[in-house]
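I have a structure here, written as C-alpha cells, and I will follow up with some questions on it.
Here the complex is missing a single protein chain, while all its other protein chains stay put.
We just call them A and B in the order they show up, numbering each chain from 1.
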Amino acid sequence: MRKVVRRGNFVFTYVIENDDDPTTPSTFRVYKKEGDGSWIAGAGFETTRPGTDGGLGCSATLTFTEHPPTLTTPRDEPCRLFARFHPLSGSLSMPTVSLTVNGQAVEGEAEGRTLLVDFIRETLGLTGTHVGCDTSQCGACVVHVGGASVKSCTMLAVEADGADVTTVEGLATNGTLHPMQTAFHEHHGLQCGFCTPGMMLSGIDLVGRNANPSEHEVREWLEGNLCRCTGYHNIVKAVQAAAAEMGG
Amino acid sequence: MEDFAFHRPGSVAEAQETLRGTEDSKFMAGGQSLIPLMKLDMAAPGAVVSLTGIDELRGIEQQDGSLVIGAGMTHSEVAESDDVRNAISALAGLAGSIGDPQVRNRGTLGGSVAHADPAADYPAALVALGATVITDRREIAAEDFFQGMFETPLETDEVITSVRFPVPDSAGYSKFPNPASKYAIAGVMVARNGADVKVAVTGAGTGVFRATAFEEALAGDFSAGALDGASVSADGLVSDTDASAEYRAHLVGVMARRAVEACG
Partner (left out) sequence: MSNNGRKIKSDWNLIGTPMRKVEGLDKSTGRALYTDDLVFPGMLHGKILRSPHPHARIVSIDTSSAEALDGVHGVVTGQDMPTTYGIIPWTPDEYPLCVDRVRYVGDGVAAVAAVDEDTALRALELIEVEYEELPAFFDPFEALEADGSTPYVHEPKKADWNGNVTKKVHLEFGEVDELMDGSDAVVEGEYFFEGSTHTAIEPHCAIGLWQAGGGFQRQDGESSGKLTVWSATQVPHYLHRELARVLEVDQAHVRVLQPLVGGAFGGKSEPFDLEFCVAKLSMITGRPVKILYTREEVFYAHRGRHPFHMKYRTGATAAGKLTSVDAEIVLDGGAYASFGLVTTYYAGQLLCAPYEMPAYRFDSTRVYTNKPACGPKRGHGSVQPRFAFEVQIDKLSERLDLDPIEFRRLNFIGSNTRTINELRVTSNGFMECLESVERESAWKDRFRKLPFGCGLGVAGSTYITGTNYPIYPNDMPQSGVQMQVDRSGRVAVFSGASEIGQGCDSMVAYIAAEELGVPLDYVRVLRGDTDFTPVDLGAYSSRVTFMVGNAAIDAARKLRGMVQEAVAEEWDVKPGEVLLAGGLALWAPDTERQMHVKEAFNLAEAKFGTLGSTGSYNTPKDVHGEYRGATIGASPAYSFTAHVAEVEVDVETGIVDVKKIWVAHDCGRALNPVLVEGQMEGSAYMGFGEALMEEQVFKDAEHGRAGLHDAPSLLDYRIPTSLDTPELQSLIVESIDPEGPYGAKEAGEGPLHPSIPAIANAIYDAVGVRMDRLPFSPPNVWRALEAAREADTLRKPILNPGAGAPTSTPELVPGD
C-alpha cells in the first residue's frame, strides 16, 4: 500500500510493503530537518534505520507497530511560518555584500540566509519590489540580476555579491520612464499595482530576448508572474506595445 | 529559515574542500529547489556551497555524436542554445518547459539532476536519451543514477560536472504539468535510435521509470497509433490531489502518444 501524505514541490510518501503484516519494515521517504529524522511525528511506528542522505532527501526505514500508523510531517502542521525580515543579529555568517543596484554601487551586511528580496526591501529600502507568496510562484519580487529576470525571493543576497541588479526603481533613466513603464501606465496594464514591478521586469527580460514577441509568447513568458486584477489582457497589450517602442 | 554559512568557490576542487571542511553542508546549484525547501525548514544545512561561480561547470559542446552539457548551465541557456536545438530539439523544448522563465534563469541542469525530484523534467530526458551523468570522479548511466525519490548514488562531496546526451534519431517530450509549479504530473520522453526506442516517464511514479511495454510496441511500429490502447498499470503510481493513480496511468499513455507525434 502506497500512501502519499503530501505533494507539491514536496513529496512525502510512505510505502507499507506488506499489507498483511504491517509490522514489516517499510520505507518512509521524506525530506528531513534533523539528522535522525526526529521531526517525523506521530504514533504507530519505530525508526529502525535513521536513513541515509540521498541528494537532499532522506529515506528512513520505519517499522510500523500499528496499522495504519499516524504520521505527520512539518506540512501537516499549520503555519510553517516564513520570517521575512532577518535582522543582523549576529549568527553564523555576516558577509558584506557588495553589488551594483540600479547603477549605484551599494554595500550591506547580510546573513547567509538573507534573501535578495529582503536585502533589497529592508537593507536598501527599495520597496518597489514586493513579496506576495513565499513559495516562488507570484513573481511580485522579480528583479534583474546580470540582466536576467530572477525571483529575488528565491535567491540569496550573498549570491548577488558582485552582480548588477536592477529593480523597478532603476527603470526610469534621467527622469524618463522606461517604455515598459509608459506602456503599463498608458495601456491600463495595472490595477492594484502590486504585481506591476515584477511584471515589467519580466517583460523587459522577454523583449531583450525576443524583440517582437507574439501575444502567445508574451503569455508564455509571463507564466511566473501572477496578477489577480487584470485578467492579463492589458498586461499582454502593454508588453507588446513596449516591445514595439523599444524596438523602434 | 535557519542561518548558514555561505561559500561560493571558484573551482570544483575548492568546492569539495569547502564542503568537506564544514559539517552538514550542501551544494547549491541555482537554488530553485533548495531555497524553497530551506524556507520551509525542510532543509537546514549548516553551510551552503554554491556552485554558480565555477567556470568549469559551464559550456555546451558536441562530441562524437553526443552533446555534453555543463552541469552549471541554466535551463534558459539549454533552452536557448542553438547547439541543443539543432542536435536534440526536444531537450531544448523540455528545458524551456521547466518552471517559469525566472526559475529557468537560475536553475541548472546539474542541480535538477542531483535533486532527482520524481516530478522533474530532466530525469525523463536523461533516461530516454540514455545519457551519462559525469561527476568529478566517475560516469554513471542515467538509469543507474535515478534510484527513486530524491535518491541518487552521489556521494555527499561529489559534484556533477556535466551530462552527456547521445544524439538520437528523433526524440519528443510531452508533459501534463501541474498548473502552478509546472512540474510534471505525467511527462513522457520518447527517443528513437534506429530500432531502439526508449520511453521514460516522470511525474507519475515515485521516480523516473521506463515504460517497457510502450518501447516494445514502438520498436515494431514507431507511430502514435502503435500505442493505441496501451497503458501503464496504475499500481505503484502516485495518487494525490492533482491526480489519482488511475488518471496518471491514463495520462502516461496520452502523453506517450503525443511525445511520439512530437518526434521530429
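Keep in mind that, in the parts below, a residue touches a chain if its C-beta (ideal position, glycine included) is under 8 Å from a C-beta of that chain, and two chains touch if they have at least 3 such contacts.
These numbers were taken from a predicted model, which means no experiment stands behind them.
Undergrad: Which one touches the absent chain: A:A148, A:A163 or A:L190?
TA: With A:A148, A:A163 or A:L190 as choices, the missing chain is touched by A:L190.
Undergrad: Out of A:V97, A:V142 or A:L226, which residue would touch the omitted chain in the full complex?
TA: Candidates A:V97, A:V142 or A:L226; residue touching the omitted chain: A:L226.
Undergrad: On chain B, where is the contact patch with the chain that was removed from view?
TA: Within chain B, the residues that touch the unshown chain are 176, 179-181, 241-244, 247, 250-251, 254.
Undergrad: At which residues does chain A meet the chain that is not included here?
TA: 5-6, 8-9, 72, 75-87, 89, 121, 125-138, 140, 167-169, 171-172, 177, 181-182, 184-186, 188, 190-197, 200, 218-220, 222-236
Keep this in mind: only the chains that are shown with their structure count from here on.
Undergrad: Determine the centre-to-centre distance between chain A and chain B, using the mean Cα coordinates as centres, and give it in whole Å.
TA: Taking the mean C-alpha position of each chain, the two centres sit 20 Å apart.
Undergrad: In their shared complex, at which residues does chain A touch chain B?
TA: Against chain B, chain A makes touches at 2, 4, 7-11, 13, 29, 31-33, 35, 53-57, 59, 74-75, 80, 82-83, 86, 91-93, 95, 111-113, 115, 134-137, 139, 142, 148-151, 154-156, 158-159, 161, 202, 205-206, 209, 221, 223-225.
Undergrad: In the complex formed with chain A, which residues of chain B make contact?
TA: 1-6, 8, 24, 26, 31-44, 46-48, 50, 52, 76, 80, 99-103, 105-106, 114-119, 147-152, 154, 156, 180-183, 206, 236, 238-242
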